[in-house]
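Removed from the display is one protein chain of the complex; every other protein chain stays in position.
The letters A and B name the chains in turn, as written, and every chain counts its residues from 1.
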């Protein structure tokens, strides 16, 4: 693996490691963005109104059972090769954990704080945006980071239908019986997953109020 | 749907393989995660090692693990063990945390009362701690089972059995119905397994719903 990974020839050109890494990162980030735009408002709305919670939980579980490979292949058969099938498959993978995290997070906000928010004269939109969502952020991030890990790992499969990303090394290695290339691909994916998670952990630290950190870490008493 | 009816025998065959490839790792992984989870619930040091390790294992793509396994343990690429081992690893990675959280959440006063009445450690674990930890543990087991059933298909990308074979064959022959059949099979299996575990959980923990 080391020999393949550190061969300078594999680090340049349109099929080199940097390009595949960026492709993989691109799939991941755009997928997460689309999934968040769908899942966070949905989870937050249902969490806020308390209506349809059963549907959200059921939908999340059903989507979790969906095999990504099958979705990818189906969309390819229907719409042709390209990046579109990859995004459909990965977004369907990322939506359930983000939606479930958002829903659980909003439901878990101290009902006293929500009551007080209404009581001091916030409108419903204010209650949701200024109290419920900020307080739900730790759980939203929990679902989001879980989704990110899954998406980074699963984006590998995109290469099966000829798309790019680090999965190329795995499938090309498999086709050519090049063990070093396969292993290098796998290690790069795991490494990227760890880096992406670190990135979101940093973002979480920046955007979640220190008042919501576990007791005793929010500052001096 | 017509494909399933017209090819009932083939469908039944891949279903059996799929079931075997997903149930065996769940059982093995669950069995392994009980002692590990117990250990993690007792020791902060064990947690500091096991939890990050579980997270890292989770980040390895399943397809990669499936192709690496045969080389690591020296079997042929078409051996079913190549799917089973990665899925055992994922199951353990998921369940260690569930079991540990579940055991840690057993009320301290219950444990103190059991100790005060003279339970020895093993008996207390089997008859007090573990039963009380079951609801959370089973919730974790449901997630692990559903994701295993969905993940078995990945094995087909390297030529292994299960519904995944229908996906790859359907892809190669441009046969949408075949892919759909596998997808429906996977989802139905997942829903059935999830419902079964839910039911088992309810039967095993009648107290969890008392007083509601």
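Everything below uses one rule, namely that a residue touches a chain if its C-beta (ideal position, glycine included) is under 8 Å from a C-beta of that chain, and two chains touch if they have at least 3 such contacts.
Convention: contacts and distances are computed from a predicted model.
The UniProt record for the undisplayed chain lists the protein name "ABC-type quaternary amine transporter", from the options "Hydrogenase small subunit", "ABC-type quaternary amine transporter", "Carbon-phosphorus lyase complex subunit PhnI" or "Outer membrane protein beta-barrel domain-containing protein".
In the entire assembly, the chain absent from the figure touches the shown chains A.
Interface note: of A:55, A:81, A:113 or A:129, the residue touching the hidden chain in the full complex is A:113. Set against the missing chain, the residues A:37, A:129 or A:212 yield one that touches it, A:212. Touching the missing chain, out of A:17, A:106 or A:131, is residue A:131.
By the touch rule set out above, chain A reaches the unshown chain at residues 110, 112-123, 126, 131, 134-135, 137, 208-212, 215, 218-221.
Note that in this section only the chains that are shown with their structure count from here on.
The touching residues of chain A, counted against chain B in their complex, run 61-62, 64-71, 73-74, 76-78, 149, 152-154, 156-157, 160-161, 167, 170-171, 173-174, 179, 182-183, 185-186, 189-190, 193-194, 197. Residues 55-56, 58-65, 67-68, 71, 143, 146-147, 149-151, 153-154, 156-158, 163-164, 167-168, 170-171, 174, 176, 179-180, 182-183, 186-187, 190-191, 194 of chain B are the ones touching chain A in the complex.
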